[in-house]
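Here's the structure we're looking at; comments come further down.
Of the protein chains in this complex, one is absent; all others appear in place.
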Amino acid sequence: MSTIIRNGTVVNADQTFRADIYCENGKIVAIGPDLDVPSSAEIIDASGQYVMPGGIDPHTHMQLPFMGTVATDDFFTGTAAGLAGGNTTIIDFVIPAPQESLLDAYKKWREWAEKSAADYSFHVAITWWDDSVAADMETLVKEYGVNSFKHFMAYKNAIMADDETLVKSFRRCMELGAMPTVHAENGELVFQLQQELLSKGITGPEGHPLSRPPIVEGEAANRAIQIAQVMDVPIYIVHVSCKESLEAITRARNEGQRVYGECLAGHLVIDDSVYRNESFEFAAAHVMSPPFRSSEHQSALWKGIQGGNLHTTATDHCAFCADQKAAGKDDFSKIPNGTAGVEDRMAVLWDEGVNSGKLTMNEFVSVTSTNAAKIFNIYPQKGSISVGADADIVVWDPEGTRTISAKTHHQNVDFNIFEGKTVKGIPTHTISRGKTVWANGQLNVEQGAGRYINRPAFNPV
Amino acid sequence: MSTIIRNGTVVNADQTFRADIYCENGKIVAIGPDLDVPSSAEIIDASGQYVMPGGIDPHTHMQLPFMGTVATDDFFTGTAAGLAGGNTTIIDFVIPAPQESLLDAYKKWREWAEKSAADYSFHVAITWWDDSVAADMETLVKEYGVNSFKHFMAYKNAIMADDETLVKSFRRCMELGAMPTVHAENGELVFQLQQELLSKGITGPEGHPLSRPPIVEGEAANRAIQIAQVMDVPIYIVHVSCKESLEAITRARNEGQRVYGECLAGHLVIDDSVYRNESFEFAAAHVMSPPFRSSEHQSALWKGIQGGNLHTTATDHCAFCADQKAAGKDDFSKIPNGTAGVEDRMAVLWDEGVNSGKLTMNEFVSVTSTNAAKIFNIYPQKGSISVGADADIVVWDPEGTRTISAKTHHQNVDFNIFEGKTVKGIPTHTISRGKTVWANGQLNVEQGAGRYINRPAFNPV
Amino acid sequence: MSTIIRNGTVVNADQTFRADIYCENGKIVAIGPDLDVPSSAEIIDASGQYVMPGGIDPHTHMQLPFMGTVATDDFFTGTAAGLAGGNTTIIDFVIPAPQESLLDAYKKWREWAEKSAADYSFHVAITWWDDSVAADMETLVKEYGVNSFKHFMAYKNAIMADDETLVKSFRRCMELGAMPTVHAENGELVFQLQQELLSKGITGPEGHPLSRPPIVEGEAANRAIQIAQVMDVPIYIVHVSCKESLEAITRARNEGQRVYGECLAGHLVIDDSVYRNESFEFAAAHVMSPPFRSSEHQSALWKGIQGGNLHTTATDHCAFCADQKAAGKDDFSKIPNGTAGVEDRMAVLWDEGVNSGKLTMNEFVSVTSTNAAKIFNIYPQKGSISVGADADIVVWDPEGTRTISAKTHHQNVDFNIFEGKTVKGIPTHTISRGKTVWANGQLNVEQGAGRYINRPAFNPV
Partner (left out) sequence: MSTIIRNGTVVNADQTFRADIYCENGKIVAIGPDLDVPSSAEIIDASGQYVMPGGIDPHTHMQLPFMGTVATDDFFTGTAAGLAGGNTTIIDFVIPAPQESLLDAYKKWREWAEKSAADYSFHVAITWWDDSVAADMETLVKEYGVNSFKHFMAYKNAIMADDETLVKSFRRCMELGAMPTVHAENGELVFQLQQELLSKGITGPEGHPLSRPPIVEGEAANRAIQIAQVMDVPIYIVHVSCKESLEAITRARNEGQRVYGECLAGHLVIDDSVYRNESFEFAAAHVMSPPFRSSEHQSALWKGIQGGNLHTTATDHCAFCADQKAAGKDDFSKIPNGTAGVEDRMAVLWDEGVNSGKLTMNEFVSVTSTNAAKIFNIYPQKGSISVGADADIVVWDPEGTRTISAKTHHQNVDFNIFEGKTVKGIPTHTISRGKTVWANGQLNVEQGAGRYINRPAFNPV
């Protein structure tokens, strides 16, 4: 199987140039002007289009069991939807229950993911601590291609990691050459505020953001970063949603600390007025943590990307339908937390970022693909149009438009937080490991075509 | 008993002027030029001297049971030494053991303090949490004149308050009109670092500062401040020793939050080279928490005072002798934490602050007396030379000098962290509740002369 | 003439207490409960009211010749309106034309001000530089009671001071013990932007804020502060309107530098939407420099006051009527810059600051009166309810209301930027030098009753 993309303009994180791209057996094997290729090669004409590394969404939760239900997009439907949107790799999360063996959980998730249509990898969450956890971390790093561990600082009485766990796990990450990551919200404050709000009779979705104000996130981000500094390990903060946590990152980076920040497409463009919508269904559909924020925070996040203090964009894709969200009809704290978006991230970023002049095309590639590959140590296999890289490519039509809607999207969920938004700039073709899986609006995916991506530990060369 | 101070220059926090001061029955009753007073009045000639409010040390630990021993300065010797240094009030700490009743502990400390030579009051520590603690807090505020509660974020497995306790206690303080205060160090990090250092064979006092780096303090200060912000209550950070925690305070104040910072005379002038001294005795004598810091931090603290981000100066006076310090001969984590200084604070501040031009005299009065009185709601009874105020006065000779030494100090301890320092600017007279208790180098104090100072809750007028 | 204010609650910057106040011959002579006074004394019953130091507006321009016209409130009407609003002192500006003798200009303004109904003092502007300017500065300080000099960093081709002038004048201020103050806007940028906007056909008042964006102010404030730091002199920034200049002040203060900031009542509550009003008259009536800003800046200014980074509130009172504003009908850069407000400042600050809980009453007194008195060295003569102080007092009814309107105000101008705003909290009585000049809505003022206030240089006691 070979494919040639002709007449396009290649956009990498570091440069833009005109060239043809030739792929064979899932790899990019030649880049250059007017390449001479076998006549059997499939030809994609990219005239007037940009040819970019396929997107990497470093934060998804396919078929996650959570809050008494299971996310509706599974590894097949979720990765397929991603491909329709130009996204060729996801990094999902293994989340062991407290006391559950990390290895057991890891194997369970690997099994679930076998049907993936696109490539995938896993962060593993540290939700409890004892010596076996420390031992399993080593096994995961050395034998299973895991180089990042996630810590939830919220969700008290469930998967919350306390300071003792953070301190010990971060130290272990340092020893193993792994990257600690955190969901940064102070779980004690969230819990206290939830109790107070509910006791005051505030039970609807409007209570959700009130129970998780920006300071709650800023405090936790700062704490995790400082612990990482003392433990001498880099750190990655997932879904930075507000200026308070961005400032914590920024302060640390200004001191030279190796801190990385991720933000979500949703947080960049949706504000907290959604929670005051009179429709429970609409408001509940937006319940995720951290919540959407007031508009000043969106402006801050864009500046964070521009200034290099935020590095990746993700979705925290975790799809729940209206009937699942209804579990919190009388108590906002019971609404399953999660929104979808793996299909829309790239287009939203291009439309709001590149079209507005906020980001250059090269920066777009950096924050949708390359930086994630570098931070999680799979560059240049992923995140790069270069000879030898995986043939994960998106052909982008800057003039094409699409109106996002749950009615037409490929995600297996009945709601779209970007509903009605018309984006300019869409993928005409997505190539995954050399195979054209999305072309001019047609999806041509296959269960199990995706492969697990080993991510090696960080070590000196 | 009446006293007239003639010919001096009065220095208050807000102004400087020439006037005589007349005191009767423990109160200031007249201020003005050439006051006409009964001939029976004791006359103090303050020509060429400054007449200022007596010092308030808002952070002392007299006869504290701690780390298996008891601090050597008791309420009599400690307050007497304070009077020799121009300090007329202390605010000490009631520290209940976990599970101990707050009221029981409070009463115990009140009893210990009855022998005090000068006025005193108490912060009460929250070292554990249940409903009885919440109830006792109310009783202490409403019936016992307590308006501040202390939280130790360090000392894991002993008196450390976790986030849940902080959140609940801060909320309770808000409800009661009380001020939460914190000892800000991340106890989990300290504990982890102690274990690591000891396991590496670092057992001497040089391990003490290594186990408590500035970030450990900065993180905790930031966390406490953010929790206070969410709980909608002001907060006071004790013994700010480094720029990291000062910056946390400064950031919050710049956002308009009501945050107050205290720093210690020792932290302003002593650097961390003391821990590298080859004498165990010398190094151990400096073991306190937070530890002394490198010189950049001292410079930052002075700027914090100048810029109004630090408000009070204290000593954390907690005296231990060499034989007590020896308990940590083989393990720095067992050295009783504490240093003395209640006698020296005023002179050190004047010498290093006023003589150097860093502080005006009015600022000196603010940070040694007036601000503490305001923050803990006993102004203008204390902290002010004004009609109606308590006659707690220091007469200050800006030309007088003293060489500080354990050989000559009045503190009941065998070491002085300011040993050998010659200060210019000393008290010639200290008047406590109208009685001249220190005059020209002679101490004339009485057990039990001091009274307990009720501090009312913060309420609208 | 003597007056007793009975039954009120005295609010000073540092404390609140119940007491009567007795005034004689223009001074406060007694403060205390149930004072025994001559039966001839006028009695003011302040039951349920607050008794506070009269306001000090440190920034007014009465009858200023500016941009081809003259401000309509003269020293009599302007000070009278101030008294109606509880303001008992103004500090106005002597503004010599380039090459004009400072002393000549000073004497001209002194003559103009003789008709003032309330006390007044003068800052003197440095609009050019040569040796005679340096010499006149010394004369003004030593013989004429001037301790502050103003520098306009904007108004190119008119009164703008370039960096050379700033450097030399600041150094001279240091030598003389005087306070440099600046109007901080980068005049080169303003000029360039004005030219560009006019050349694009943007000639209406909406061009005014576009030509003076916040960065233009922030840059100048930072520059002036840094020059002051190098020249080793404190500095006072007038009319801080935006977070950019507030941040410059805050950064410097955090470093311990002695920097003071003033903000205007108008900038605290009015946003820049006024310039987009379709009525030229309305929009032009709001043209002043720096312009009103978007709402995020108002929020920042309040935080600046709360955090102690802004110290005084003023008005920049400079009244122009509609026919004068019409001079810029076809060119926004020709609209006379200025708005009124000396009558409204105190009530607006109380209503928006104290009623909202942003400020305590003591802070209100600090920022409307006491801090200005301290910074410009007339405390406690002004800015204090204390024995010996000038009897400049306002009796404040926290329940009283007034709807602000040009129809009813006492200012000699046909527009009020606070038009229609109903404030809760108003002066029932204003006492100026012991005389009741405003009582229950009646003004009883006299031309020439005000006196010039000498302000001594800053020197060690």
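As written, the chains take the letters A, B and C, and residue 1 is the first residue of each chain.
Just so it is clear, a contact is a pair of C-beta atoms (placed from the backbone, for glycine too) under 8 Å apart; a residue touches a chain by one contact, two chains touch by 3 or more.
Computed from a prediction, not measured in an experiment: that's the story for all the values here.
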Shown chains touched by the chain that is not drawn here: A, C
Which residue of A:Gly48, A:Pro65, A:Pro98 or A:Gly307 touches the chain not shown here: A:Gly307
Residue among A:Glu100, A:Glu138 or A:Glu255 touching the omitted chain: A:Glu255
Hidden partner chain, touching residue among C:Glu219, C:Asp344, C:Glu363 or C:Asp414: C:Glu219
Given A:Ala13, A:Ile270 or A:Val287, the one touching the chain that is not displayed: A:Ala13
Touching residues (missing chain, whole complex) on subunit A: 9, 13-16, 250, 253-258, 302-309, 358, 361, 374, 379-380, 461
Touching residues on subunit C - with respect to the absent chain: 162-164, 166-168, 171, 186, 188-189, 192-193, 213, 215-216, 218-219, 222-223, 226-227, 229-230
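Here is the rule we use: only the chains that are shown with their structure count from here on.
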Least hop count linking subunit A to subunit C through chains in contact: 2
Numbering shared by both copies at the subunit B-subunit A contact, with half separating same from different: same
Farthest chain relative to subunit B (centres taken as mean CA coordinates): A
Centre distance in Å when subunit A and subunit C are each reduced to the mean of their C-alpha atoms: 53
Subunit B-subunit C separation of Cα centroids, rounded to whole Å: 39
Where subunit A and subunit B are represented by their mean Cα positions, the distance between them in whole Å: 50
Set of subunit C residues in contact with two or more other chains: none
